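One chain of protein is taken out of this complex; the other chains stay put.
Letters A, B and C mark the chains as written, and numbering starts fresh at 1 in each.
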Amino acid sequence: MELEQIYTQIITENSRSKEHKYAVKDATQVVEGVNPSCGDEISLQLRVKDGMIEDAAFLGDGCAISQASANIMIDLIKGKSVKEAEHLSNLFLGMIKGEVTDDGQLDELEDAQAFKDISHMPARVKCAVLGWHTLQDAVTKAEKATS
Amino acid sequence: MELEQIYTQIITENSRSKEHKYAVKDATQVVEGVNPSCGDEISLQLRVKDGMIEDAAFLGDGCAISQASANIMIDLIKGKSVKEAEHLSNLFLGMIKGEVTDDGQLDELEDAQAFKDISHMPARVKCAVLGWHTLQDAVTKAEKATS
Amino acid sequence: MTDTIKTQFPLLQQKQNGKPLVYLDSGATTQRPQAVLDAVKHFYEQDNANPHRGAYELGERATAAYEGARAQVASFLNAQKEEVIFTRNATESLNLLAYSWGLHNLKAGDKVVVSILEHHSNLIPWQQVCHAVGAELIFLYTGQDGVIPDEEIEKKITKGVKLVACTHVSNVLGLVSPVEKIAARAHEVGAVMVLDCAQSAPHLKLDVQKLNVDFLAFSGHKLYAPLGIGVLWGRRELLEAMPPFLTGGDMIDSVREQDATWAPLPQKFEAGTQNAGGAVGLAAAIRWIQSIGYETIEKRENDVYRYLWDELAKMPHITLYGTPEGQHCGAVAFNVEGVHPHDVSTILDADAVCVRAGHHCAQPLLTHLGLRACCRASIAVYNTREDVDALANSLQKVRKWLGYGT
Partner (left out) sequence: MTDTIKTQFPLLQQKQNGKPLVYLDSGATTQRPQAVLDAVKHFYEQDNANPHRGAYELGERATAAYEGARAQVASFLNAQKEEVIFTRNATESLNLLAYSWGLHNLKAGDKVVVSILEHHSNLIPWQQVCHAVGAELIFLYTGQDGVIPDEEIEKKITKGVKLVACTHVSNVLGLVSPVEKIAARAHEVGAVMVLDCAQSAPHLKLDVQKLNVDFLAFSGHKLYAPLGIGVLWGRRELLEAMPPFLTGGDMIDSVREQDATWAPLPQKFEAGTQNAGGAVGLAAAIRWIQSIGYETIEKRENDVYRYLWDELAKMPHITLYGTPEGQHCGAVAFNVEGVHPHDVSTILDADAVCVRAGHHCAQPLLTHLGLRACCRASIAVYNTREDVDALANSLQKVRKWLGYGT
């Protein structure tokens, strides 16, 4: 996909969406992530109950890529199990690293597949993965909390 | 002059001569010089009376160039005035630096003129000037002692 | 397009996505003219040996090349050879100062003054020393325009200040600092004055006799020279009184099992095998600069700088930082409304226009200006008005990519 298309697709759909931008009520996990290359920060908030993500949202500003990626991520994980979220984040990071390339497998990522070509822009990879890395931290904490 | 000739002339005449290698009796100035590039040391000893160098000699080991240069220097300055020694050392160092090139002027240096071409071997310049720099220190001290 | 200066830079001849490369990040590092690349090549193909170590002819040529480079830098700065210390970059020069001068001259209760404009490399070393010895670190603040007011200098540089460290030119705003006033005031209160010339050396003639500072640092790679070579200049008495920083080969007078004595300047501060190839490249870069002349450089760059400022100022949705007043060189900082600087940089890159986005290693300044990040276009002598046009054209597209109407 051309860079311009990625941008167009990403923003029209996601980057300026406010849908998932709020503080989660009674959040069980609030995890901060930071992109050292630009200082952008994200606060990921989950409410997990019985292993299910009842609610998920994020706060913070950042570039279009990080915002859109986080927005799509929340779309995907809300209402899913923590295990499932973990699986998706592994899949996403695997895709970005170029380790998972099978389109069949990647279908699960739905809109997040748009970031596949970001691996050609190493300087922006950190933007695309910011939300997902933060999710991994949150998942680890959620699993610890229940074990 | 070819390098081999310099060496031949220098050593046959000077570098292994023991003539000026002794401790000066009742020395008025004993000054140490060191060549930082090889660690070679020289101890220059003068007995100055009424502004005249009554006796001069040196101790220490070193390369052929430094030894020969010191030996020729002692030959030149023994029996001369401190002022004259200072003049000769300025002339020698001027020759080495390429600042004094007039053969007429350099004639005063007698055998020490053999070192003229050492300026083409920058790494060995320090060997050739070791004795002369030490002489300059000694002269300064001698002048201070009488003033 | 066939600018006679630009054509001397091999890297700038490349195309990206079919478009000529427009390099506007010279504040980060410059490109190298053919003359510099050739000089380094010549050194490695003809004269390479370990300087100061071999007494053979090849070794002497290497030493002559290295020490000749020092002489070139010295005359460039109007300084003495022994006062020129080769380092890796400006950062190392400033760290050398912090460790060697700082740790041995500062004590609890002393004050160190820096400006809020500083690059991290002229800030963190002083933070570290101040923490280590218990000294106080004080900032000269600017107004929102990036200018340090006179009162600030009067008020902050007072008795008890032992060192003032300031950048000559801001790497973000391109503004020239009031060095004369700061240095005069520093000396009035008995402080030592350090000038970070990383961003000024490529643009302004430096003369240590006129600058009235005590130490000065810059990097070769921002001055058309290769990476890996930098300079610290210092006043001889100060350098002589300082202990060595790095120790090891070549900086000694003599070594025993339990102690060692140091070589005279400049060797005392140059431990281990030095980057002679880099020094040769720096000397070639200086000769190249001198062949053009700072007068021409300033004229050319001023024209492009003003044009850059004015073109951006004309555009809607663009905010410029700093002020068009006063003396500038190098950098122009800006943001595009509603677009994150990293996105701006990525979008411009699709048009082969290289600008930098981020905090530019000046986080405290950005915080002070109420920013987290911004874009920076920075120019060198090879940049032209065409480069500015390419930037302006590409900037037009940025908001459209992100779905804004205009």
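Convention: a contact is a pair of C-beta atoms (placed from the backbone, for glycine too) under 8 Å apart; a residue touches a chain by one contact, two chains touch by 3 or more.
Every value quoted in this text rests on a predicted model; they were computed, and no experiment measured them.
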| item | value |
| --- | --- |
| Missing chain: touched chains present in the view | A, B, C |
| Hidden-chain contact residue, picked from the options C:178, C:202, C:277 or C:322 | C:277 |
| Residue among C:228, C:326 or C:403 that touches the chain left out of view | C:228 |
| Selected from C:88, C:162 or C:399 as touching the chain missing from the view | C:88 |
| Residue touching the undisplayed chain, where the options are C:175, C:354, C:374 or C:388 | C:354 |
| Absent-chain interface as seen on chain B, which is shown | 3-4, 7-8, 11-12, 15-16, 37-40, 61-65, 121, 123-124, 127 |
| Positions on chain C where the hidden chain makes contact | 10-11, 14, 16, 21, 23, 25, 28-29, 31-32, 37, 41, 44-46, 48-50, 53-59, 88-92, 94-95, 99, 116, 119-125, 127-128, 131, 137, 139, 219, 221, 226-229, 246-250, 252, 254-260, 271-278, 342, 345-346, 348-349, 352-358, 361, 363-364, 367 |
| Touching residues on chain A - with respect to the absent chain | 34, 36-37, 39, 121-124 |
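Methods note: only the chains that are shown with their structure count from here on.
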| item | value |
| --- | --- |
| Chain A-chain B separation of Cα centroids, rounded to whole Å | 80 |
| Length of the line joining the C-alpha centres of chain A and chain C, rounded to whole Å | 39 |
| Shared-contact residues (touching 2 or more other chains) in chain A | none |
| Shared interface positions of chain C, touching two or more other chains | none |
